[in-house]
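Of the protein chains in this complex, all but one are displayed in their positions.
Showing chain A:
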């Protein structure tokens, strides 16, 4: 029994149908962790990208160092750090928040590069035309540069969304009851690993296919109108 739901081990089929609701509870946690982590990565990545683009080295350098550190150390280390070290400084976060934060932090380093590349790919002439027309810096960024960068950014961001979903099982080491962790617990208690693990694999496949399909749909719907993409 898990989450108050009993399983039925009389047959493989009965076992599978009885644990499906339990796995779906785990799936919901997985989706939440991926979405929250991805949201953190999207927001924080834009902040890193802006800081890295700053003309002052005293601003850009720390951002470069931090993102390199986040990118070049394993997610598991960052996760352990947040979970076991932060409480020593009096910061105690729930396991779920710790996991989502770790995912968001690591992926923010990746997304910052996507933003940077997308923004830099906008032709210099666009900045010059905006300046010649006396548009303000903010207006230029939000209405001239960003709209041309977004169509370049979306496909790469979609890949990271799928990737972040596949990294969620790492959160099980800090006790988050995401889908794989739930499947392992079922296996431990029933000595049947094949069925729950296969089901998790299948559910994952469906989730990532849906996510990448949604990203492709979004990409198709985005107005590109003559923006040179390559």
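Assume a contact is a pair of C-beta atoms (placed from the backbone, for glycine too) under 8 Å apart; a residue touches a chain by one contact, two chains touch by 3 or more; residues count from 1.
Going forward, contacts and distances are computed from a predicted model.
Q: Unshown chain, UniProt name, "Carrier domain-containing protein", "Polar amino acid transport system ATP-binding protein", "ATPase" or "Ferredoxin"?
A: For the chain not displayed, UniProt's protein name is "Polar amino acid transport system ATP-binding protein".
Q: Quick one: say which of A:66, A:121 or A:135 touches the chain that got left out.
A: Here the residue in touch with the unshown chain is A:135.
Q: Even though one chain is hidden, which residues of chain A still touch it in the full complex?
A: Touching the missing chain: residues 123, 125-126, 128-129, 131-136, 139, 143-144, 147-148, 223, 225-228.
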